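First up is the structure itself, then whatever we jot down about it.
The other protein chains are all here in position, but one chain of the complex has been omitted.
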Amino acid sequence: MPNSEPLFRMEGISKRYGGVRALEEADLEVWPGRVHAILGENGAGKSTLIKVMSGVVAPDAGRMLLDGREVSFADPAAANAAGVVCIFQELSLIPDLTVADNIVASSPPKRFGMIDRAAQRRLAEDALRRAGAEDIHPSALVKDLPLSRRQMVEIAKALARKPRILILDEATSALTSNDVIKVFEVLKRLRSEGIALLYISHRMHEIAELADDCTVFRNGRKIATYEAGTKTDSEVVEMMIGREYHHVFPPKSGAKQPSDTPVLEVRNLSWSPRLNDVSLTAHAGEVVGLGGLDGQGQRELLLALFGVLRGTSGQILIDGKPISIKSPRAAKSPGIGMALIPEDRKTEGLMLPMSVRDNLTFAAMSQLSRGGIIDRAAERSAIDEMIRLLAIKTDGTAVPAGSLSGGNQQKLVIAKWLLRRPRIILLNDPTRGIDVGTKQELYQLLRRLADDGAAIILYSTDYDELIGCCDKVLVMYDGAVRRKLTGPEITERALIASALNIDAEVREAAQ
Amino acid sequence: MTDTVTSTPAARLPLRQRIDLPVVTAFACIVLLLILGSLYSPNFLSPQYLLQQLKVGAFLGIIATGMMLVILLGQIDLSVPWTVTLGAMMGCAAASWGPAGAALAIPFGILCGVAIGLVNGFGVAYLRIPSMIITLAVNSVAQGLMVAYTGGFAPQDSAPYPMKFLGALSSLGFGIPNAVLVWIVVGALAVFLLTRTSFGRAVYGIGNRETAAYLSGVPTQRLVMIAFAISGGLAAFGGVLLAGYAGKAAQSMGDPYLLPSIAAVVLGGTSILGGRGSYLGTVAGVILITLLQSILSVMQMQEFGRQIIYGIIIVAMLLLYGRDKRLR
Partner (left out) sequence: MKEWRFWLSEQRGTLLAVALFVVMFSIYVGNHPAIINKGFTVDTVSNVVQTAANKGSMLAFVAMGQAFVVITAGIDLSVGMIFLLANCLASYLVAGPTALALVGVVGTLAAGALCGAVNGLIVIFGRLQPIVVTIATGGIYYGIALWMRPNPGSSPGFNSDLADAMTGKLFDIVPTSLVILLATVVIIWIPFRRSEVGRAMYATGSSQIAAYMSGMPIRRAKFLAYMFSGIFAAMGGLLLTFTTYSGEALAADGGNYTLFSIAAVVLGGVSLFGGRGSAVGALFGALAFRAIGDLLFVFAIDALWQPLFQGVVLFVAVSIGAARLFRVRNRLDLFG
C-alpha cells in the first residue's frame, strides 16, 4: 500500500430499502493513483455503495471522509463538485439534447447569463478526444447514437468534470471490443495522473488486466480487500457466494441424430444492419448457445425469431415448413410454440406492480379462460404447479412481483412461459444478475426441458454457461455466425477467440 | 435458495395490505359530506333526496366507467363532451324514424359512441398518436358534425320513450330510479370485466407496461382499440340517459361531464398513469363529486365559491393519497 492517507474512506455505511438491507456497515478505502475493483453478486450492495458515494442516495448510517474530512453529498451535483464522478450505464444522458449539451450538462460555460455554445463545443470536443471518441460529432442528438457511442459520451462527460475519483459501474458492458481497448488506455493514463478509479464489473479478465486492489462484497457487507492477483478465481468466487463453489452443470445428453427434422431452422436471416445472413438449426432436445461479445446481433436474432422485427429477409422453418412470424402472439401460438425470456426482466418480462399471480398467468390467459372468462380453479392449480416446479420463493401469490428477489423474478418470467409448454424456448442472457444458487436451478431446469423435447436457444455472456449447458454454440460477430462449435470443441479459448474474431487462435484452439 | 416450498402460498394479501387507502378515504369523505349536508338541511338525509343524488350520479357514473377503462390503460379520453352530446342527439334523432326508430334509439346512440371510440382507439393504438391530442381532435370533429347536423340550433327531437324510461323514470318501486339500476348493471359488468376476464387482466397489464404485455403475446393494439370503443359507447350511453332525463338533447350538454369524470376516477384511487385502480374507488369518486356539488348548492353557495372549493378539495385529496415517490 502506498504510504499516504486514503483519498476517500467510507465507514460503517448502512442503507435499507423497506425491509431489505442493501448495505450493512460497509467500509471502503480508495487510494489515489490506483484502480480499485469492486466484486460481488447482484444484490451484494455494489450498486448501493456507488449510489451513496456519488450522492444519488443518502445513507441511513455511517460516514464518508474525503481527504480525511467528513463529507456528505445532498445530490449528484454536490458529489461532482467534490470531485467524485460516476459513469453510469447511460442513465445520465438526456436523449433529446446534443452530445455537447450532455457533456457539460452539470456546469455549462456561460456568457451574459446564457450558455456559451462555442465554448461548450470546444469543451465537448476536448472531452471526447480525451475519451478516445473523436468520431462522435458534438452536435449529434444522443438519441440518434447507438448504445456503444452513448457509453463513450458518458465517459467523456465524466472526464469533462475533472474527477479526483472516477467510478465506473459496469461501464464497458455496452462497448465494442475496440472501444474497450481505448477506454482501458484512458483509464490507465488517468491512473498515472493520480486519479483514483473505482471499477465494478463482472468480467474477471477485465479486472485482472486493470485492477490494483480488489474488494469483495456479499449481502451488503465488505468481505475482504486484497491486492489484485493475490487470490485465485475460485477463491474470489467463494468469497462472493460464501460457500465452496463448484461449477455444477447437469450432464449433457448425447449428440443428436442429424437426420431428425430440426424443430427450428433458420436460413439466411438478415435484418440490416444488425443481422447478416444467419443460418442455424435447433433439434428437439438440443440446447443451442449463442456466444460472442455483447451487441453482435444475438438480441436481434432472438427478437427476429419471436416476430418482433419488421423487414427481415430469409426463411424461418418450423418442423421443416417455412412460416412467417409476425408478432409474439403468432410466435407463441400452438402451431409454433415459441417462448422468449427477454433481456430485461423488469421492463420486458414482468409488470412489477402487478401480483405474482397476474404475472404468472399473463401469457397463458387463453388456455386458462373459457370464452374470455378466467377459470379460477384452473388458474389456481396452474400457479401452484409452477411455483412448486420452479421453487419460486414468494410471500403468497398476491404480492407484487416487484417484491421478489432478482432470481425469483427471473423464475417467475420463466414460469410464465412454461405454463404454455413451449417447444422452442429462446433465452436472452437469463442468468445475468442472478445469484449462483438460482443459476444452478436454472441449468437443471434447462436440461430437463431439453430432455423433455424442447429446442432451446440460449444467449449468454457467461462462458462457463455456454460450455456447461450447450450442445453446440454459435459465436456471433457483427451480425453473422462466425463459427459453430460442437461438443468438445466448446472451450473458453475457442469461444473467446471466435468472439474476438481472431482466426489464428481459433485454428489453434481447434487442434 | 435451499428452502423448498412445502405448502401452496397464500392467495390473498393480509388484510392490512389489502385496504385501499384512496377508496377508504373517499368513502370517509362521503360520510363527512353527508353529515355536513344534514347540518345544513334536514332533508339532506331523506331517502328521496339521496336517491335523487344517486340518480344524478348515475349519469356521471356511467361516463366515468368508460373513462376509468381508458385511464387504466394509461391514456385519457377528452372526447367525452361531444360523444355524450352526439349519443344523446343521435338517440333522439332515431325517434323521428318511426316506432322502429324509437325502439332502436338507445342501441343506435350507443353505437355512434362506439364508432367514435373506435376512431380514438385506432389513432392511439395503431397510429401511436398521444391520446390527449387524438381525443381532442375527435371531440372537435364530433362537435362539428353535431353543429352542422342541428344547424346550430337546439335540437328539436324529443327523447323517445325508451330513453325516458331509463333516464327519468323509476319502475322498481321504493322510488329507485331506473338510471341507478342501469348504473348498477353497468358497474357490475365493469367489475366482472376488470377482475374476471382475460381482457381485464390485459388492460391492467398494458397500463402497467405495454412492452411486457406485448412480449407476452397479448394483442395490445387490438385491446386498446376495443377499450376506447367501450369507453365511447359508455359515454354515448350516458348522453342517451341524460337526454331521456331532460326530455331532449341540448348543445354542449356533455361539457360539464369531462373534468368531473376524470376527477371521479382519480379521486377513487385509479392512477392517472395507468395500471392501478379498482372500480369501487370510481364509484366512491362519483358519489363524492355528486354529493359535493349538491352540498355546495344546498349551502346556496354561489357558483364561484363552488368552483373554488371544488378545486381545493380535489387538490387536498390528491395530496393525501396520490403522491409520486421521492427521487432520493
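Quick notes on this one:
We just call them A and B in the order they show up, numbering each chain from 1.
Just so it is clear, a residue touches a chain if its C-beta (ideal position, glycine included) is under 8 Å from a C-beta of that chain, and two chains touch if they have at least 3 such contacts.
In this text, all values refer to a predicted model and were calculated from it rather than measured experimentally.
Of the candidate positions A:Glu11, A:Asp60 or A:Asp75, contact with the hidden chain is made by A:Asp75. Remark: the omitted chain is touched by one listed residue; of B:Leu34, B:Ala103 or B:Val147 this is B:Val147. From the set A:Thr98, A:Thr215 or A:Gln296, the residue in touch with the chain omitted from the display is A:Thr98, counting the whole complex. Summary of contacts with the chain left out: across B:Tyr214, B:Tyr257 or B:Tyr279, the touching residue is B:Tyr214. Across the entire complex, the residue among B:Gln156, B:Thr195, B:Ser252 or B:Ser297 in touch with the chain not shown is B:Ser252.
Touch with the chain that is not drawn comes from one residue among B:Pro47, B:Pro99 or B:Gly311, which is B:Gly311. Considering the complete assembly, subunit B touches the hidden chain via residues 76, 78, 123, 127-130, 132-134, 136-145, 147-148, 151-152, 210-211, 214-215, 252, 255, 259, 262-263, 266, 272-273, 302-312, 314-315, 318-319, 322-327. Contact between subunit A and the unshown chain involves residues 56, 75-77, 80, 88, 91-98, 101-102, 105-106, 108, 110, 113-115, 137, 139-141, 157, 271, 300, 303, 308-311, 327, 348.
Heads up, the rule we're going with is that only the chains that are shown with their structure count from here on.
Measuring from the averaged C-alpha position of subunit A to that of subunit B gives a distance of 44 Å. Looking at the complex, you find that subunit A touches subunit B at residues 56-58, 75, 306, 308, 327-329, 331-332, 340, 342, 347-354, 357-358, 361-363, 365-366, 368-369, 372-374, 380, 384, 387-388, 391-399, 407, 416, 435, 437-438, 441. Those residues of subunit B whose C-beta lies close enough to touch subunit A in the complex are 1-5, 8-13, 196-199, 201-202, 204-205, 208-209, 211-219, 275-276, 328.
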